[in-house]
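Here the complex is missing one protein chain, while the rest keep their positions.
Just so it is clear, A, B and C label the chains in written order, and each chain counts residues from 1 on its own.
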Amino acid sequence: MRILLFGIAKDIAGAPVITAEGITSVAALRSWLYTKYPSLEQLRSLMIAVNKVYANDEDVLQPGDEVAVIPPVSGG
Amino acid sequence: MRILLFGIAKDIAGAPVITAEGITSVAALRSWLYTKYPSLEQLRSLMIAVNKVYANDEDVLQPGDEVAVIPPVSGG
Amino acid sequence: MNKLIKIDSNVTVQQALDFVEGPDCGGVVVFSGNVRNVTKEKKVTRLFFECYEPMALLEMEKIADYTIEEMGVKRIAILHIVGEKQPGEVVVVIAVAAPHRAAAFDACEYAIDTLKETVPIWKKEYFEDGEVWVAAHP
Partner (left out) sequence: MNKLIKIDSNVTVQQALDFVEGPDCGGVVVFSGNVRNVTKEKKVTRLFFECYEPMALLEMEKIADYTIEEMGVKRIAILHIVGEKQPGEVVVVIAVAAPHRAAAFDACEYAIDTLKETVPIWKKEYFEDGEVWVAAHP
């Protein structure tokens, strides 16, 4: 599964795209991210988007999903 | 005393400036106007400005004052 | 100068924006009022705006001063036209810059609401079958 990263999350991971295998829920992805990149837990918030829509922790991930890590937004 | 008229008040009086003598208060001016131009009483409101400031009925008029008849405004 | 007050035959959003914008304010709110082409289901063919200019300018200044002194506004432009206009043309522009955008929204709405109540400007609408001074009668 490809995971897109933006803003400070991209800086923390050191790459705009990372790959993870065997992750089947948003909650599992969140745990995996926090283990691999502990600095992500210090952010004000961290949202996960699935197929360009904000997802909840209980949402299931399918292999073909477009998954993105959304640190606190600051547009406008 | 010269009295400036605007908008529909000007149309009712048939002139942009009229003259009145011996009027010493805003209340007296208002009565004089309503007697001379009864249609003014049918307006939604009628304000009097003295020296470019909205006046109250009890305000006194001096000979040199710039007096204006202000029908309902509709700018913007 | 922190306020631009103007009555002219033409006004534009750009001149109001150019006056108020600056790197010290994060947000600018603009109200642009245009002539509508229909009033109470009747087609408006043209409009005429008359004003008591020296008093109108003073009343516009009062509105601007209040937003600066009491509402957190840094700069404000209040521009209004006089003379003949077609439907769709710009009649009034109010632009407000403030460090905080909520203040800019509040002040811009206050300014247009108050202008419509207090500034001595009168609008005459022309229809295919007549004309009327707007809001003159109950």
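The working rule: a contact is a pair of C-beta atoms (placed from the backbone, for glycine too) under 8 Å apart; a residue touches a chain by one contact, two chains touch by 3 or more.
Worth saying up front: this structure is predicted, and the values here are computed from it rather than measured.
Taking every chain of the complex into account, the omitted one touches A, C. One chain is missing from the display, and on chain A it is touched by residues 4, 6-8, 11, 42-44, 49, 52-54, 68, 70-76.
Taking the whole complex into account, chain C touches the unshown chain at residues 13-14, 17, 21-38, 87-88, 101-102, 104-105, 108-109, 112.
In this text, only the chains that are shown with their structure count from here on.
A centroid comparison over C-alpha atoms places A as the chain most distant from chain C.
With touch defined as above, chain C holds no residue shared between interfaces to two or more other chains. Counting only residues that touch two or more partner chains, chain B has none.
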